[in-house]
Structure formats: structure tokens, C-alpha cells
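The other protein chains are all here in position, but one chain of the complex has been omitted.
To keep things simple, chains are lettered A and B as they appear, and every chain counts its residues starting from 1.
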Amino acid sequence: MTHTVTAPAPEAQRKKASDRAVAENKLGMKLVAPALVVMLLVTAFPMLQALWLSLSNYALTAPDDRSFVGLQNYVTALTDPLFWRTMAVTVGIMIVTVFFELIIGFVFALVMHRVIFARGIIRTSILIPYGIITVVSGFAWQFAFSGTNGFVNLWLPFVEGNFNWFGEQFPALFAICVSEIWKTTPFMSLLLLAGLAQVSEDMIEAAKVDGATWWQRLFRVILPNMRAAIMVAILFRALDAFRIFDNIFVMTAGAVGTESVSFLTYRQVIEQFQIGMGSALSVLLFLSVLVIAFLIVKLFRVDLAAARQEG
Amino acid sequence: MGGPHPRLGRRVGAAATLVLAASTLTACGSSGKPTLNWYINPDGQATLTSLAERCSTDDYDIEIQLLPTGATDQRTQLARRLAASDSSTDLMSLDPVFVPEFASAGWLLELPEDVASAVVDDDVLAGPAETVTWEDGVYAAPQWANTQVLWYRQSLADAAGISEDLEAGTATWEQVITAASENGATVGVQADRYEAYMVWINALVQGAGGEIVSNTEAGVDAEVEIDSEAGRAAAAVVQQLADSEAAQSDLSVSREGTSLGAMFAEGSPGEFMTNWTFVYKNYEPSETNTVVTEEQFGDLAWARYPRTVEGEASKPPVGGINIGVGAFTEHQDHALEAAQCVTDPEAQLALAVTDGLMPARASVYDEQELVDAYDPTLLELFRTSVEEGGPRPKSAFYNQISGAVQSQWHSPFDVDPESTPRESAEYLREVLRGEALL
Partner (left out) sequence: MGNGSALRKAGIAVGALLILVWCLLPVAWIISLSFKSQESITNGSPGFFPADGGFAGWDNYVAAWENDQFRRAIFNSIGISLIATLLSVIVATLAAYAIARLEFKGKKLVLTTALAIAMFPVVSLVGPLFDLWRAIGLYDTWPGLIIPYMSFTLPLAIWTLSAFFREIPWEMEQAAQVDGATSWQAFRKVIVPLAAPGVFTAAILTFFFAWNDFVFGISLTSTEAARPIPASLSFFVGADPFNRPASLLAAGAVIATIPIIVIVLVFQRKIVAGLTSGAVKG
């Protein structure tokens, strides 16, 4: 890709090549500069500002009472049971949704990989949940689970007709997870489908000739060969799930113990105008995402080069 | 490598700037006759729209901007604009509980002496008049007053044998809940995690002679009093309903609108429902409203808000809307004039007659048009409810107080007189001191 000059070059030519490299370097930087500026403008600068604001006691409703409190906001947050409850709920949602998305998404990918008829229809339909607005998905499932106007209670044999899914923590979280899983499984299955396409048919055929059963082929040949795709899919979806906000906002507004860390942060900043405490939560949320990304990368040894396409 | 690409880049950059500039431009309006923006809450939209037209003059036009449904969302939207020192927020419809917070944040224009004495004269009922003052200043003009009464079906009350107590206004929550559960009926309340649940809890606590917080002028140092006999009596009512057959299945997500359907549901004896004044117009059959038949409507009855404890008069919830003028408006005089116009007796009458939003002025209750529009006993009930009702805590930190109470008392199924009042008191103190997350 790069223009390495391999021929035995005289001095002049070598100089020309390095001039060229300098020019290329300059052009490259110029071309990426706008993207870098736009990306950092909206992330790095506000994050630094959040870091600064998180050290003060500052409510928008009482701007004159602003005072510097050091790390007090962090201490308050980290010793608060509500913070840890939201953290537990968020991690719970993340694990449950990613687990089911992975299983269902893999089944979908297998079907899509093998299916010969109606390929177009299936691929088109699978994109609809992906493209649909999360808020719409939240509403659709909220009303579906509603005892007064929904259908879930009527279709499920083991729940009573007027069961209120949003009355308690676990049923409410279940409904939220259903909406989340419904919307994002298609994305997962497409990522896995791409991974599946890379597993060579020859290898599978060879295993078959060796008398491997379907399950053996799946676990010995297919899965190990699409490890990179699976890990990247898990990483992306896990971080996405950890940031869950839309579905909770729409379906329960954080009632009955369904707040996620994102939702708690939003409520502090946007509804309570507690800019100081809210900023501390923002920083903690950001750090949590970093920690989770780090853990997933280390634990599952995700090949980030694959994600970044550095072949 | 260079070739055409840098040139392309420059062109693209220019195009981008243009598009951005164009999109900024569309945000600006045209000059000339000034337009006053009036942020309204959704109750009585149509009437408020014609009111805005009537109150527009040769000097200015009033334009309506609609706020979301919930009181908390309304506050958030307004506060965000005002925190940004927005000069286009000229007039706003404010839930009374947010007046102290907005006033102390410097977001509301203090009404000048002459305007203040005009919008809060002797004719204005004491309850609404009290809500617009903060630290000796008047910060808004009362537009209408809201209150809750107990709505029920006469046939149900007769069957349960509590009609007399209801008519006398002495029925207790316990009586009502028992009557409902023994007769296959339900009790409709508002117990979702939102402002109206706070309204219920506050009315229950006050009905038992207590307060959630007192000495609210002290701001964060207010006295938290919910951990008291009154708080426990209130929790007992919530618990009794939640545990009884009379609880509606969606109790923990119930709002003003969700229990309306249960009143005349097919094959059911109906319900007892505490709800705002709009209910009457909501059921009243008309050409456009055919949900309820004349016969069913004839069965609709009303009584004073139930008592928390026997022998102590209830404190019906009081709400309503006040009109505030934004502190950063560029058209102060116009806005003050408009605020007076949209709260004048004519405006209050129109809101009451067409939308069931009751007047804040005593004299309007005597207007013939209003007397004709309502059953006289109902009109009388509304008026006494507003007069004898109890306000929610008047604090610059009301939002935190309400949020903390809601968080500890929700879900109603988990309310326990032994623990809920105590825990909510502890939590409320911590929240006010900034030691706990909300």
C-alpha cells in the first residue's frame, strides 16, 4: 500500500522519496484533521469539563452556591447503595442481553448462512429491528406487556390476564431486556454471519469425511474458526448494552429499581440539575466503560487488530 | 499523491460551512411585531389557544408552545431554557410547586407592585394566592385551581352502604377500600412513580394532621417530619389498598388517565377514584364524547376527598396553574400585560366551563355560565376543596423532596407503616444535605 522504493536508489532518488513521504505525511494529517477535530470537540473537551465540574458542588438551580468540594462527590456516589444497585442492574442487563443475543443471533446466522429460499426477504426483515428507533421498540414492548392493552398476558399460559409486568423489579427488567434483545439480536446475527462466511467449507467437509457429528463440527471447527468475529461482536454489544438508556426511559422511567448507570446520570444532570454530582457520575460511567472494555479484551483475548482492520 | 484531492477537500469544507450556516439561519425569526412565547401545559389546549388569540394586541402576538404532559417533564423543559438565560421564554404555565424553586433561582420576574396587587386581590382564593408568593414577593399570577375529589358510582356506594358517610364528607380511606373490595369494585388512585403519587402521599399525611417537611423556608435545612404518626397513618392507607382486592392491577403504574376506564367498565360495579376536577367533563356525554351514556353519567357521584384517620377532616390535594413571566424576557411590559389578560375572570370562566379547570377567583364560581355547566353540589365541593385543601411543601428544593419521597414510597406494594416513613425520612435528609444520590 505504501510506496516503498525497493530498487537500489541513488542519493537523489532517495531524497525525492523521502520528500514524497513528507508530503504524504502532511496530506494524510490534513485529511484526518477534520474528523479528529469533530470527534474530539464533542468528547474530549466536555469530558475534561466534566472532570473539573465533578469537583464542585454545583446545582443549576442555585448557581451562586457553587463551591469546590474536591473528591466529595465521588465519595458520596461510591458509598451510595443506589449507585451500586444501578451498577448491578446495568451489569445484569448487559450479561443477560448479550448472552441471549449471542445464542439467538448465532442460530439466526446459521439459518441465514444455509437458507437458499427467501434469502432477500429474510435479510430485509432482519434489518427492520436494527433500523427501528429504540424508543419505538420500547413503546411497542411496553404496550405489548401492558395488562390493559397488550397481548403478552393473553398469549403466555402461565401468567394471569391482568399481571402487571412493571409492578416489580424483575418482571420490569425482563420486559426491558426483551425489547433490548429484540432490537439488537439482528445486528449480532449479521456480525456472526460475516464470521461464519469466513470459515472454509473445505474444513467442514473434511471434518464430515472424518465422521464428525454436526455438534463436533460446530464446536471443533466452526466456532474456533470464527472466534475473532464472536469476540468482536461480544465486545461491541456488551459496551452498547452497558450504556442502556432509551428502553429504560421509555418503559419504566427508572421506577421499581430499573435504573441503569446511564439513567441515574441523566437524572442527576438533566432532571435534578445537579451538575457537580452528575459530572462525577459521568466520569464514573466513563471509567466503568473503560474497565469493562479492558476486562473483555483481556479475558477473552479479543483481537482488536481485527476490529481495526489492521491486516 | 496530491493531485486533485486537496482541492476537493477545500470545496467540501466550504460546502459544509454553508450547510451549517444555512441551518443556523433557519432558527432565526423575522422582525417586526414582537411575539411572546407562552409555554403551556397540555390541559385545556384549545381554550388556551383561543385565549392567546384574544390576549394578543396591536403591539404583540402571543404564540403557544406546548410542554410535555408530566409536571416533572414540564419543569425540566422550562428550567433548561431558563438556566440558559433564554430571552424567548416570555410567559409560562407553572405548576404551583415549582414557583419557589424558579423564583429562588432567579428565573421568574418578580411582579411589580401594581401588577401583583391586581392578580392577587381579595377575590383570589387563599390556597392559590399562597402559591404565587415567595419570600415576600409575588412571582406569578394564579390562572386556575385544581383539586381532587372522590368520584364514584352512586349504585356502588348504595350497595356498599356508605352513601351517607360519603355525602357527609366524613368517609375514610379505610371505609372506601373495604367497601370496594367487598363489592367487587376497585379504588383508582395515582401511584406511578411521578408527581401525582407525591400528591396522594402529601394529602394522606396532611389528612392525618402531619406534614412531610416543615420550616421549608430553611431550604436544605428544612425539618423532615414524615417519620411520624401521620406518616405511618398515610403508609397504612397505601398498604391497605395495595394488599386489598380493591387494588387495580396496574396500581404501581397508575396515572390520572389509567383508572378512568374502570368507572363504567362492562360487567363491573365500577370504582371509587380520587382524581382531579377534569373528570366531570371527561365523562359528560356530548356530541364529541360518546364514551359514556347518559344513563351511566347519571350514576356518577362525587364526595369530598376521603379522610386518612377517622374524626379528622381531610386535606384535599390542591394544584392548578400559575402564569409566570420569564426573568430574561425582552418584552417585560408586554409580558406582564399578557399575564394579567390570560388570568382574568373571563379566561378563568372559559377554562372552567369548557375544560373543567376550576377558577382561582371566588367570584367566577358565581358566574351563571359556570353554574349552568355544573351540578351545584359539585361546584360547591370544588370550591370548598380548594379552600380547605392542603398545599404540597413550599420549598426551593421541592423537586428533591418530591423525588426522594417518590423513590422510597414506590412501589406502593412495598409500603410498610413500620419502615417506609422512617426510611423515607432518613433518605430525604440525606438527599437534602447532598449526601445521597437521587
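For this structure, a couple of remarks:
In this text, a contact is a pair of C-beta atoms (placed from the backbone, for glycine too) under 8 Å apart; a residue touches a chain by one contact, two chains touch by 3 or more.
All of these numbers come straight from a predicted model, not from anything done at the bench.
If you put the hidden chain back, the residue from B:Pro112, B:Gly161, B:Gly261 or B:Gly298 that touches it is B:Gly261. The missing chain, though absent from the display, is touched by one residue of A:Val107, A:Leu156 or A:Leu295; that residue is A:Val107.
Considering the full assembly, A:Ser137 is the residue among A:Thr97, A:Ser137 or A:Asn164 that touches the omitted chain. Even with one chain removed from view, chain A keeps its contact list with that chain: residues 1-3, 21, 24-29, 31-32, 34-36, 38-43, 45-47, 49-50, 53, 104, 107-108, 110-112, 114-118, 120-137, 139-141, 143-144, 146-151, 153-155, 161, 182, 185-187, 190-191, 193-195, 197-198, 228-229, 232-233, 236, 239, 242-243, 245-246, 249-250, 262-263, 265-266, 269-270, 275, 278-279, 281-283, 285-286, 288-289, 293, 304, 306-311.
Where chain B meets the omitted chain, the residues involved are 1, 3-5, 9, 12, 15-16, 19-20, 23-24, 26-27, 41-43, 45, 65-66, 68-69, 73, 77, 80-81, 83-85, 255-258, 260-262, 265, 276, 278, 282, 290-291.
The criterion applied here is as follows: only the chains that are shown with their structure count from here on.
Averaging C-alpha coordinates per chain places the centre of chain A 39 Å away from that of chain B. Against chain B, in their complex, chain A makes its touches with residues 20, 23-24, 27, 30-31, 34, 57, 60-63, 76-77, 80, 82-83, 146-148, 162-164, 166-168, 253-256, 264, 267-268, 270-274, 277, 281. Put simply, chain B touches chain A in their complex at residues 1-2, 5-6, 9, 13, 72, 76, 79-80, 83, 101, 104-105, 192-194, 249-253, 258, 261, 396, 399-400, 403, 410-411, 413, 434-438.
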